[in-house]
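For this view, one protein chain was removed and the others were kept in their places.
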Amino acid sequence: MIQPAAPDLVTVNIDGREIAVPKGTNVIEAALRLGIDVPSYCYHSKLTIAGNCRMCMVEMGMPAVDPATKAPVMDPTTGRQKVNWVPRPTIACATNAVAGLHIRTTTPMVKDCREGVMEFLLINHPLDCPICDQAGECKLQEQSTGYGRGYSRYVEQKNVKPKRTLLGPRVMLDDERCILCSRCVRFSKEIAKDDVLGFTDRGSYSTLTCYPGRKLENNYSLNTVDICPVGALTSTDFRFKMRVWFLRQTNSIDTESSVGANTVVWSREGAVYRVTPRQNDAVNDTWMADSGRVLYKAVRGQGRLDSIRVNGAESALESAVKAAAEILKAGGAAVVGSGGSSVEEQFVLRKLCDALGVKASLVARVGKGDGLLVSADRSPNVRGALVTGLAAGLPSATLDSLGAQIDSGKVTAVVSIGEDLGAAGLSAAQLARVSVVYLGTHANATSAAARVVIPTLTVFEKSGTFVNQQFRIQKFSRAVPGIVGATDDLVALARLAAAVGGPALGADVGALWAQMAAEVPALATMNYGNLPDGGLLLDGTPWAALPFAEGPSLHYQPTAPKEAATP
Amino acid sequence: MPAPEQHRLIFRHIDEPGYSNDLACYQRNGGYEVLRKAVQRKPEELVDEVKKSGLRGRGGAGFPCGVKWSLLDRKSGKPIYLVVNADESEPGTFKDRYIIYRDPHQLIEGIMITCFANKVERTFIYIRGEFPGGAKILEKAIADARAANLVGPNILGTGYSCEIYVHRGAGAYICGEETGLIESLEGKRPYPRIKPPYFPAVLGLYQCPTIVNNVETLCHVKHIADMGGEAYSKIGTPNNTGTRILCVSGQVQRPGYYEFEVGRLTMGQLLNEVCGGPLPGRTFKAVIPGGSSAKVLKFGERYKGKRKVGADMVEYDWGVEDIPMDFDSLAMIGSMGGSGGVIVMDDSVSMVEALGNINAFYSHESCGQCTPCREGSLWMKRITARMVHGEARPEDGALLKSVADQIAGRTICAFGEGCAWPTQSFVAKFGDEFKGYSKDKRGPRPDGVPELV
Partner (left out) sequence: MIALKPETLQRIDEVIPHYPVKRSAALPLLHFVQEDQGYISGDAIEWIAAKLEIQPINVYELVTFYPMFRQKPMGRRHIRVCRTLSCAIMGGYRTCAEFQRQFNTGLGEVSPDGEVTVEFVECLASCGTAPVVMIDDDLHEKVDAERAIALSREIKAAQAAGTR
């Protein structure tokens, strides 16, 4: 995103209050900056303007000038320039800021407009609130309470339309609830580039439809559920599971790829119920991929490691750390780190490596970038490893050099942070020759064969930071407590580092940062406490020459020329 | 004062015995001579003539044609399009039909002059789907004109080229709205566009500068190019120049089309003299002067005020019969000249049922894009349908008006006003009928009174 060097600012007057905004800003956004709510349905800051809901109508006026001389016409009663108010209301979403624009949102006309639109939206709307998932986050509920008349005058029959259509595997459609705002149609066409939704029939019988035989199943289909202002489009995964007002919202980051889409994790009493995108205009706008949302299922998913083991027997953290340290101090240790670890974990792992006198290897996870919000690098934090010095170059596809070292007998012990070493290229023979200390969340062949297993936490159960493909460092916070039997990664790593002769380290994010800021050049002036929610760009120039895997995606252009990833 | 004679400028040859719609007949009657002369002039001159003529659109809005042309963005570098609105669907209107079926070359000549004046190279005639014969006639006429080098490449050796294509609609009234028409021409659902920013003169067909003109308007352009704008402006009345074709239907002795100088006859002269008055034994009750979207006029009501005549302010005190049939007068007394469709109702008609019929039309034709029209038009239809076929409540009239008040002025296009004004005016002027409808309909249906909804 390129910001103009000096945006062309104009002063507009809304409800008597003045504000300077970039020329062309629409009135809804300008009013927002003044804390004034202009209600709307079809408007969305990232989609084209439709102007069809008519809810955002306001009064507009321009300062009066003499048509011949262009001199201002003054109002004798106020001594100020007269404002010519347009007798008809105008829609705020399509009214753009020009110098001198005057807007009123609290007049009787505006109140009547809003009551009228609310009434019209409700007359054919089914009385579904008690069974509708949208309740509690429904614009119709909010705005009828805030701006509606409060009683019904409609005594005719309501429209009947298809009530529960499975539009696709993840999206359910209730056409009776649809207010025909067209946000989903515009999103599918403009952002997801999957023109599969449309309106059939006409007038009040218009119905949102997927072409018969086609499905709404692209990897961004759930964004239509996010942006649907009513309960017409709902998530099949979330359907009937939980009322939204019981859910706690925690800011997090999508770990599906190095895009680092900002998310909100919704949880209650230790369980995650859904993940939705969080707005970040520099990273993911208001979107995220469907495939990133389902990652929360891994928290209680199959194969979750939940007990510390030493040589197969249940153990406690102290003993496990002692046993692991013994294995590693015996000589010939190697470390396989992870691009999925947080920056803080990578910093501590680096200390462990330094204490052992080794460099970490990382395994690359590369997939096909879709040009939007899933990049080719399927680890969220490879750049964190670079920044902390855990790795000097990019991860390799396989662990060939480590394998050679095992073959030559140089390496006899391996610490694996969540890596399945066999899948990463080590042969069964090589694996048989090493003792493995495994820290990770889910079971695999390596964890099964490891001498020491310390279960750790998923991103939903801990806090920390990741550095995304833009070299933007972004915070994620703990949404739910770790499952019983899992240990916080930082605690485990810090103890291990200390046990092999490394320095004493703070075992939580806050304490660690003071040290990180002192030692890591890229983080020099930073402070975890005031890291903004939108993240902070780090200086990535030291690594600019590396052949990063990612192609262009939303808000990211690789610095080295690369073919665009074809979706 | 007796009614003036018709001034058949556009309709000169309609109903002329022996006049046929082929090129040869048109040329025998002087056809395409005006085009020949026009292409020798500078295009800007022709635009000027139209401006001087004071010609106002004949499709329904009455917007000054010369002003519309001068709003065109001629600097964008994009091609300029003319779109001919042959989607005649305003209830009560039936004039473009005859131009297309019986004198198509007059339209084509008007189109070519307009295109030349505005440097248009490709033009589409959007003709309603229910005129299949008309589409064929136009296609043949264009082909014949093309063969005679009057349409197509290098018109009459001038180096100027313009193609005309006929494009058929498929039964949607909203395609008569200029931006709805443009969307339909682009192959999309005919959802009118929000203005600003999509003014056709700047961002029209394919986001290029576009003028959309009614069939009759374009025929007037031919005559303006012929006699000059100033001469044309002397026909009719000030600010309401030229002639217009009035289409009278409903309960009069002689319904039909009549072309008069604008403003030179009154409603009373039109209905009583020209159309022969009411049917035997009946009296006039109501008249809609400009297509069903116009507000209804009630016989017996008075219109009083002051109006400008020349340089003076003059008082007026009119009954329905006294209203001059021009845009400004009809607007002044609270209705509009619209498309010229005059629908007459006599004392046998129930205004509740008539409104029910109109509401059914608008709710059926609403495109559904914006909330007030989509939901409001259907609500109003359901109310009148319930009143007629079910239970009518005394407060239903007030409810209808309240719903209509929430639509007008709040929609994307003028369809909002079109569906709201009938309801507002019927209830305002015939409120007692609405209040007392439930009692009125208790008896059996009177003989000879047709059902309307």
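Letters A and B mark the chains in the order given here, with residues in each chain numbered from 1 onward.
Note that contacts are C-beta pairs under 8 Å (C-beta built on N, C-alpha and C of every residue); 3 or more make two chains touch, one makes a residue touch a chain.
Not measured: the values here are computed from a predicted model.
Enquirer: Check the options B:Tyr173, B:Phe284 or B:Tyr437 and report the residue that touches the missing chain.
Expert: B:Tyr173
Enquirer: Looking at B:Asp48, B:Glu130 or B:Asp405, which makes contact with the chain not pictured?
Expert: Final answer for the missing-chain contact: B:Glu130.
Enquirer: Quick one: say which of B:Val67, B:Ala231, B:Ala385 or B:Leu452 touches the chain that got left out.
Expert: B:Leu452
Enquirer: Per the definition of touch given earlier, which of B:Phe11, B:Tyr232, B:Phe361 or B:Phe415 contacts the omitted chain?
Expert: The single option touching the absent chain is B:Phe361.
Enquirer: Thinking of the whole complex, not just what is shown, which of A:Arg214, A:Lys241, A:Lys368 or A:Lys410 touches the missing chain?
Expert: For the chain that is not drawn, the touching residue is A:Arg214.
Enquirer: Just the residue numbers, please: which parts of subunit B touch the chain that's not shown?
Expert: Its contact residues with the unshown chain are 88-94, 96-97, 122, 128-133, 163, 165, 167-173, 184-190, 206, 247-251, 255-257, 288, 292, 341, 343, 345, 349, 354, 357-358, 360-361, 364-365, 367, 450-453.
Enquirer: Determine and list the subunit A residues touching the chain excluded from the picture.
Expert: So the residues of subunit A touching the unseen chain are 195-202, 209-214.
Throughout what follows, only the chains that are shown with their structure count from here on.
Enquirer: Give, as an integer number of Å, the spacing between the C-alpha centres of subunit B and subunit A.
Expert: Roughly 54 Å, centre to centre.
Enquirer: Using the touch definition up top, name the residues of subunit B that touch subunit A in the complex.
Expert: 172, 189, 191, 194, 196-197, 363-372, 374-379, 382-383, 386, 399, 402, 406-407, 409-412
Enquirer: For subunit A, which residues are in contact with subunit B within the complex?
Expert: Residue list for subunit A touching subunit B: 49, 51-55, 57, 88-89, 91, 94, 112-113, 115-117, 119-121, 123-124, 153-154, 156-157, 179-180, 199, 201-206.
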